[in-house]
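A single protein chain has been removed from this complex, and every other one stays in its place.
All chains are identified by letter, namely A and B, in their written order; residue positions are counted from 1 within each chain.
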Amino acid sequence: MTKSIEGLKAFQRSLGVCYYPEQWDRSVWQEDARRMVEAGIKWVRIGEFAWSRLEPQPDKMVWDWLDDAIEILGAAGLKVVLGTPSATPPRWMIDCYPDMLAVDEKGQPRKFGSRRHYCFSHAGYRREAVRMARLMGERYGRNPHVAAWQIDNEYGCHDTILSYSNAAQVGFRDWLSQLYGSIAVLNEAWGNVFWSMDYDSFKQIELPNMTVTEPNPSHVMAFRRFSSDQVVRFNKEQADALRELTDAPLIHNYMGRVTEFDHYDVGLDLDIASWDSYPIGFLSDRLEESEDHKLRFLRQGDPDFQAFHHDLYRAVGKGRWWVMEQQPGPVNWAPFNPAPLDGMVRLWSWEAFAHGAEVVSYFRWRQAPFAQEQMHTALLRPDHVEARGLLEARQVAAEIAADEALQAPAIVQAPVALIFDYPSQWAWDTQPQGADFDYFRLVFETYRALRALGLSVDILPKRGNLTGYKLILAPGLMTLEGLALSSTDATVILGPRSGVKTEELTFPMPLGPNLVGLDCTVSLTQSLPPSVAVPLDICGHGGRWLESLEGDFEVVAKTQSGEAVLVKNDGKWHYLSIWPDADAWRAILTPLCAAEGIETVALPDGVRLRDTANHRFVFNYNPEPVKWGGETIPAAGVSWKKR
Amino acid sequence: MTKSIEGLKAFQRSLGVCYYPEQWDRSVWQEDARRMVEAGIKWVRIGEFAWSRLEPQPDKMVWDWLDDAIEILGAAGLKVVLGTPSATPPRWMIDCYPDMLAVDEKGQPRKFGSRRHYCFSHAGYRREAVRMARLMGERYGRNPHVAAWQIDNEYGCHDTILSYSNAAQVGFRDWLSQLYGSIAVLNEAWGNVFWSMDYDSFKQIELPNMTVTEPNPSHVMAFRRFSSDQVVRFNKEQADALRELTDAPLIHNYMGRVTEFDHYDVGLDLDIASWDSYPIGFLSDRLEESEDHKLRFLRQGDPDFQAFHHDLYRAVGKGRWWVMEQQPGPVNWAPFNPAPLDGMVRLWSWEAFAHGAEVVSYFRWRQAPFAQEQMHTALLRPDHVEARGLLEARQVAAEIAADEALQAPAIVQAPVALIFDYPSQWAWDTQPQGADFDYFRLVFETYRALRALGLSVDILPKRGNLTGYKLILAPGLMTLEGLALSSTDATVILGPRSGVKTEELTFPMPLGPNLVGLDCTVSLTQSLPPSVAVPLDICGHGGRWLESLEGDFEVVAKTQSGEAVLVKNDGKWHYLSIWPDADAWRAILTPLCAAEGIETVALPDGVRLRDTANHRFVFNYNPEPVKWGGETIPAAGVSWKKR
Partner (left out) sequence: MTKSIEGLKAFQRSLGVCYYPEQWDRSVWQEDARRMVEAGIKWVRIGEFAWSRLEPQPDKMVWDWLDDAIEILGAAGLKVVLGTPSATPPRWMIDCYPDMLAVDEKGQPRKFGSRRHYCFSHAGYRREAVRMARLMGERYGRNPHVAAWQIDNEYGCHDTILSYSNAAQVGFRDWLSQLYGSIAVLNEAWGNVFWSMDYDSFKQIELPNMTVTEPNPSHVMAFRRFSSDQVVRFNKEQADALRELTDAPLIHNYMGRVTEFDHYDVGLDLDIASWDSYPIGFLSDRLEESEDHKLRFLRQGDPDFQAFHHDLYRAVGKGRWWVMEQQPGPVNWAPFNPAPLDGMVRLWSWEAFAHGAEVVSYFRWRQAPFAQEQMHTALLRPDHVEARGLLEARQVAAEIAADEALQAPAIVQAPVALIFDYPSQWAWDTQPQGADFDYFRLVFETYRALRALGLSVDILPKRGNLTGYKLILAPGLMTLEGLALSSTDATVILGPRSGVKTEELTFPMPLGPNLVGLDCTVSLTQSLPPSVAVPLDICGHGGRWLESLEGDFEVVAKTQSGEAVLVKNDGKWHYLSIWPDADAWRAILTPLCAAEGIETVALPDGVRLRDTANHRFVFNYNPEPVKWGGETIPAAGVSWKKR
């Protein structure tokens, strides 16, 4: 009944930490290593921002300090994750390649002085990054202490995927010419006859910024695909260089709700996915939720946001994934930065483990007393004194150590699959049609509705293997091409806004969703302001998006005024034409799950479950204790039972 | 008692549609034409964005497709409105004139990739636009099917009037030197002694953008006048070229609430005014109204916004006007894009006809499956299937056809004249003094107050003929120069903020309004935040703007604390010193109308009237039926009675 996810090997749960030996006097490294080990930490990530100390001037390498650091850490019993430092090219690099800087949408260069100051399309800098990766691989690729590699750091952080540089323009023209072959094909595909936007040659095509009003959505969509491909190539070039020099797994640490490039594509060239989890920062910064919700979970983070990413990166990592950076206390970068409730660092760690994380690695060992992140707390204070986070990390380490069953978990396929597709994000960013239509939000709210019913969920790419699932959802999926529905007998819910565009972001003909087996056409589309809540006959409301459906189908749910919002064929395929609220989602999902024999439960607000092969975990994100399932889970508490 | 408006000839009410043969396979043109005629459509507008298909490379003309399209449409019985395509210069044009692009306020060029990518001041592009107009005129000027011409498309859409280009700077200096003759005169007129802003020569004058703090308002006002004049010249050059080659009327299609150029001035060179009416898009995008109001009229549009523009363009067209583009269903460009209530497309069409439209032309025949407006609905869906809009258009056509009296209406002079003056908009944009002071809003709220009393209104330019009116209002009119009050014995209401500036946007001396016959001086001006509502002794409140008045006058209305807000001379001339709310307007207007023998009625919210010579029309903008005048008007319904 529960089978292991493809590609997932046996593994041990363990803890890690991020460490910056170059920022501290050499005299404390040994003691730091000792304290890490004492706390139960197994992994230590280093090096990913150290380029200026490894190569202070062009081609003058300084390896000794890193040699020593690896030796000290390794000798203490720690496994090292070594980062390539391409996220922080040193200042002299800009002198070599003044045009390597990314350029913002207004045409301004994004200057040196922080990090990620490079354009992915710049060939010269790509060569430098590969050169550095190769030098590090040559020196440490066979070092026994170096047990994994991280390439670059947080692609896309600080909005760094889209660059309007000259290098990007040159690259985009080349990319287009390879894709379309002739300019006539491009003109036809984009509908450039509209507003006389025809081009005579690829050389005339500029980047889609600073136009008088919005540019052709096909133009923008092509630029979004191109930009994602630049990241894939950038990453692959370093991965290829390292592959020849090491057998240790290659990892990248993605950032929460960064959607400007296709993480699955990058993941294909790596062995393990990881992400950087800052629950409290994300709550205030990256979630469209009510002020009430944000106040309630102020010190705990959203109950679903981390889980969503855990499940997403399990897919990106083809089963293998880590939390590379785990928030340990207040951060410095959100609008407001409160401290976690006591217990939350432990809870977050266990939530990650329950979703299959091999490693949870805290950011960072000791708080820096200087520079941009000096207000970002760590496991130690700047004065080396232990901070709250270390206490909880130590507890997690002890809990793992104390129970063999917890050490080597088996992650099983969930009953529910939810499709998350990066190009769909780009499509609806490009052409929202309703001001607050956001693809991530749509998928995330679907995920939250599933979690609120106690369900474990697998997130999949559009071309993922659908076999074995009982319920499959694909809201907002711009095209259905590659979605292997015919391979499954699951209950399927498409929509809203699924299958209604071509890959070029134009209308398909016939109109979508064009699904063989479900006679249903979207005949009219409306976007609705937040003040409009359309009452449904089942329960709850819909809003924001409303498609009129035409065809020979059975109506499962309607608006109270009689318009079909959930329809099905004579099998189990559904199309949903409205964006449901939480009540409506519950009313839709509960009977469909029951029909598939998927158990659902009514969970109190802020309580969440996650099942592994051997355990059921219960997480209480509330600031007060909650009784559920015959037990009382403390505020910010987690409990687990053997299954 | 009801006389025809000057210049208004007899005409037939008819329907039209906007069509893009270049966007569709030639094989469907014939069938499209047949279906248009079948639906009762008489006019078809084509060509206005087709430059890249008419001249794919410089001087290589391709006429055959347009020849055929005109022939097919004409042969089917349709009259063609042919557009000059100067709103969409092809990409190669930018290679010829890289500096033809407009430049935004921050100094950035507004690039190719959408439309309206030209600066009105650029001499090279103006020549190209005239060349193209002449080529089209030479080929189709005497074509029997081409029954009207449209020049360019929606001047000013996407904020394209003000350009800070080099061409504009050169042009502005020349314009100033011609206006002022010597730099000393300019320095004196602008008060450049203030802050040492004196110039030594016209060559030193830059455009009024990017200054440290706000530039001299006289400087800005001159630039606003200059910018408007550039549009007038641009339009006139094409009009002059076409005049020699055709006898068909020349038209431009203005856009709702675009006020950056003087539409009356452009209209002087044309035969018919038209505007593009998108009631639902405008409601959410271009009206300062409460969320409640916007929610109530979400699917109907504002009850007065279209009527205001109908009455405005009747003046701009010197009596002759069309709706060139009528919303047929959801659009793509507003923040949210719901569908109209059933009946609204018909209602909007009849509202236009009731105000004197000769033609109501729907935008567009068939929804484009690609490019920027692919989500803009049409009379047909992208797959050629009939959409809701066509059904209602067909009904309107049938209603006209069925009743001879409705076919050839007589528009009569209204009892009330309301002055709308573009330079006043620029003046208060330049120097609002209160953050939310907007001239359009002030005039529009005055118009709404009149409509709410059941009144038909004529909108006039400041220099319009005032004879025959019983009530004349001129709120916010920056100067009174040219307002021929002495020609009338009407009741007059000036103010707030009328006659208080010179044409240069300085203070007149003596202080305004300086009206011979009304001894009243504005001695002090205050702007008030939205939280302040000043209770009046008559009824309702005023706010936002409050002038203290001095002089020998009779006080008609006061604040409850005793400050005069409406005063009059011993005749019928009034000055109003506060911005009234709806209740206050009713209390002001009702007795003045009664004294003039103008009938007013109490209308339910959302119900509006409009009188022609032979009919009284009643429009119900509400989403529910309303009983009024002894009948029940359905939701989104219109009724009419013979007078």
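We adopt the following convention: a contact is a pair of C-beta atoms (placed from the backbone, for glycine too) under 8 Å apart; a residue touches a chain by one contact, two chains touch by 3 or more.
Just so you know, these numbers come straight off a predicted model, no measurement behind them.
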Can you say which of B:143, B:177, B:395 or B:525 touches the chain missing from this structure? B:525
Would you indicate which residue among B:28, B:435, B:582 or B:613 is in contact with the undisplayed chain? B:435
Among A:13, A:45, A:79 or A:110, which residue is in touch with the absent chain? A:110
Out of A:57, A:182, A:407 or A:560, which residue would touch the omitted chain in the full complex? A:57
Of the residues listed, A:16, A:85 or A:301, which one is in contact with the missing chain? A:85
Residue by residue, what part of chain B touches the chain that was omitted? 106-107, 190-200, 204, 206, 208-219, 431, 433-435, 504, 506-507, 509-511, 523-529, 531-532
For the chain that got dropped from the picture, name the residues of chain A it touches. 20, 22-23, 49-53, 56-57, 85, 88-92, 95, 102, 106, 108-117, 157-158, 160, 284, 291, 294-295, 298, 329-330, 332, 335-339, 368-375, 377, 381-383, 385, 387-388
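The working rule: only the chains that are shown with their structure count from here on.
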With centres defined as the mean C-alpha position, give me the chain A-chain B separation in Å. 48
